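Working notes, beginning with the structure itself.
Other chains dropped; remaining ones untouched in position.
Naming follows writing order (A, B and C), and every chain is counted from residue 1.
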Amino acid sequence: RAGERVTVFAAASLKTALDPLARDWSASTGNTAVMSYAGSSALAKQIEAGAPADVFISADLAWMDYLAERKQVRAGSVTRLLGNRIVLIAPADSSVALDIAPGLDLAGALGEGRLAMANVEVVPAGRYGKAALTALGVWDSVAGRTAQAENVRAALALVALGEAPLGVVYATDAAAEPKVKVVASFPEDSHPPIIYPVALTAAAKPVAADFLAFLQGEAARRGFEAQGFTVLQPAAGQ
Amino acid sequence: MLSFDLRQRLGDFHLDARFSGSGRLTALFGVSGSGKSSLIALLAGLSRPDDGVIEVGGRTLVDTGRGIFVPPHRRRIGCVFQEARLFPHLSVINNLDYGRRFSGQARDPKAMARVVELLGIGHLLDRGPSALSGGEKQRVAIGRALMAGPRLLLLDEPLASLDEARKAEILPYIERLRDEGDIPIVLVSHSVAEVARLASDMVVLSDGKVATSGTVADVLGRLDLMPEEMRSEGGAVLEMQVTSYDPRFDMSVLEAAAGRIHMPGDCGPAGRRLRVRIRARDVMIATGRPHGLSALNVLDGKIAAIVESGRAFVEVHVDCAGSRVIARITRQSAEGLELARGCAVHAVVKTVSLDSPHPPHNPEVT
Amino acid sequence: METGWLTLSPEEWTAVALSLKVASVGTLASLPFGVAIAWLLARREFWGKSLVNGLVHLPLILPPVVTGYLLLLSFGRRGPIGAVLEETFGLVFSFRWTGAALAAAVMGFPLMVRAIRLSMEAVDTRLEAAASTLGARPLIVFLTVTLPLSLPGVLAGMILGFAKAMGEFGATITFVSNIPGETQTLPSAIYSFIQVPGGETGALRLTLVAIAIAFAALIASEVLARRLSSRIEGR
């Protein structure tokens, strides 16, 4: 079945991890994986509008559920593929030290500055951050002091450039940016699990199942972990 | 055959003009701001009358009552505007050629060459309009209108910015157009000399209304109707007949009941009928037949009227065998010569003061 | 810094070529419409003119994502217009480079129309009148006088549209996604790079390419404009 094309719609934050995997798969099977990265919302709506996607990898469960409800992804193919962590970061030259524990003085640590986050209403990383801070009981004290970016990369840039003294981003992002350092990680139970689900679309070609299996395989695991993701154990359904 | 009856409001200015004539060249005359260009725009179809009618050669171009308004591009009316309005993105030759392309005529290099030569614009053909002098622009604009093969020509002061030499070259061409072609012409001009020479009919506009209209002879003969400053240009127009041409002196003799007139140049075969303008300011009155005087033209007649004209001048109307010749002389002379109504006098005219004649406008007479 | 980082991958070359194609086709294909609408707005009075004017500006006012979304809804395979176009002309926009060109055209349209309109409004109507007395009917007047004299605006409109197309991705990525070789234009590729850690170098590289192309187009347009104006000079 060589020579076939699989079109993968994937959340933009997965580009670094997925690009080499897609190349490996293409090289080993003779098929081609075409990757299209964009925001999960845009991708989901495009699939709904009949986009020629075979595989959808979302950055959160909400947009996967959105498609599942509309029967745009194959029931049963939805898999929780990856996990991630959120961390508190500061510029690399910062001397701030904080322990993440209930009642931490985040507002005090910010001083006049702002807490860089992704949009806490709509961007998954922001939502997770807000949940964590709420669980820690500090959200109300910093809610007015956040700088909410369009996406987590922009929040990262705010900290990297010193515009914001602290920020909340994915561990994967923090690891790749030398200009920031991780001050502390948020406990995994302080926020809903960060999950990147994957599924075959309703119109998926048969070969797409191959690619999906490859993503869940050992080679892929190494690739994902190298980027700082947690690979979740494949489990049927959600 | 041109006739119109138009009303248009432009701000405070009201145009209300009515005219009907079958002359080959109708002159539009009037002081600055009297509505000449506005009338031209109406005739060309570039503006709409509030109400009125325009007919050209039997074709109704506008009739607001019947809801008729022929758009400008279907009127085939060639316009030379007061400002040249050349197309700045086209070379002179393409400006000239513009109208032809859309009037569906074949390219006629001979016609083009003729117009180009007449207007003296041969060396400008490849230039853009911005590299032309004022007079050159105006000449190209004239050429452009001619080349479009119009059925009516509207010329809004086409010669105003031209030097005498160039005018002297173009005037005969306009005469030829008038005489040979079947294109009626409407000419706006501030020059009585030009009008007298070219026009068959004349419309005098004053503050948007037609003050006088009629044949040139009629209008120019009524010095009293003309504004003071123009009177010295007014005068009589006589219908005359060529009797002979003397090649030795390059001089023609013309005759009418009024007498004989000498005219420089060959005025055509004997028997040809021509119109001759005699400006009042060029006519002297002699009580006795003058001798030893270089003026060749002496017309005998009786004084029909003496009209005061300002403090220093009078106009002496001399009836020469039925034709009226007008002399504008000083009151001092009139009194010195004891001129009075009924006196037998001689009207003396210097030959060179005559404008070139042209055939009478009325084809039946020819 | 070694020169290697400036070398583009084949995929990136594809994105460059695609961007050029999308921007050129988008600009050229929308030009006739832009000229027509500009003329309507500059020279005609009609009922609903304000509405047309507003609609033209819409892509400027709306966040690009919204425009993209609206395009997806109407020109998508299942959208009302998209379905009709596919049936009657076999013209498919969704997830094709044609869709990217459509998005680029739509996003650049207000800029193009405004530039052309400004130039047209500056054309002396007395020249148009002169042309009509020479027998040119309105369409001919437009083609031989109004349009040539508005060329500076047409050129400016094209270059604005082109530049916009080179930079546009919000509507594009929302409408036709980000599929390499088909809909991944230069800006979409830059976007992808920016979304991931360490992608800055890649983004910078592609950005420089985009700038180089746009500058080249700009300079070409300026040279052309100068030629034009030296011909029409002295207005």
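Everything that follows uses one rule, which is that a residue touches a chain if its C-beta (ideal position, glycine included) is under 8 Å from a C-beta of that chain, and two chains touch if they have at least 3 such contacts.
None of the values given here were measured: they were computed from a predicted structure.
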How many of each chain type make up the complete complex?
A x1, B x2, C x2
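We take it that only the chains that are shown with their structure count from here on.
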Quick one: label the inter-chain contact graph as line, ring, star, complete or other.
line
Suppose each chain is reduced to the average of its Cα coordinates; what separation in Å results between subunit B and subunit C?
57
Compute the distance, rounded to whole Å, between the mean C-alpha positions of subunit A and subunit B.
90
Using mean C-alpha positions as chain centres, tell me how far subunit A is from subunit C in Å, no decimals.
34
Counting only residues that touch at least 2 other chains, which ones in subunit C make the list?
none
Which residues of subunit B touch subunit C once you look at their complex with the stated criterion?
44-46, 71-79, 81, 83, 85, 87-89, 98-99, 102-103, 128-131, 144-145, 148
Inside the complex, what are the residues of subunit A that reach subunit C?
7, 9, 12-16, 34-38, 42-43, 45-46, 49-53, 151, 153, 156, 172-173, 175-177
What residues on subunit C touch subunit B, complex-wise?
126-127, 129-138, 140-141, 144-145, 148-149, 231-235
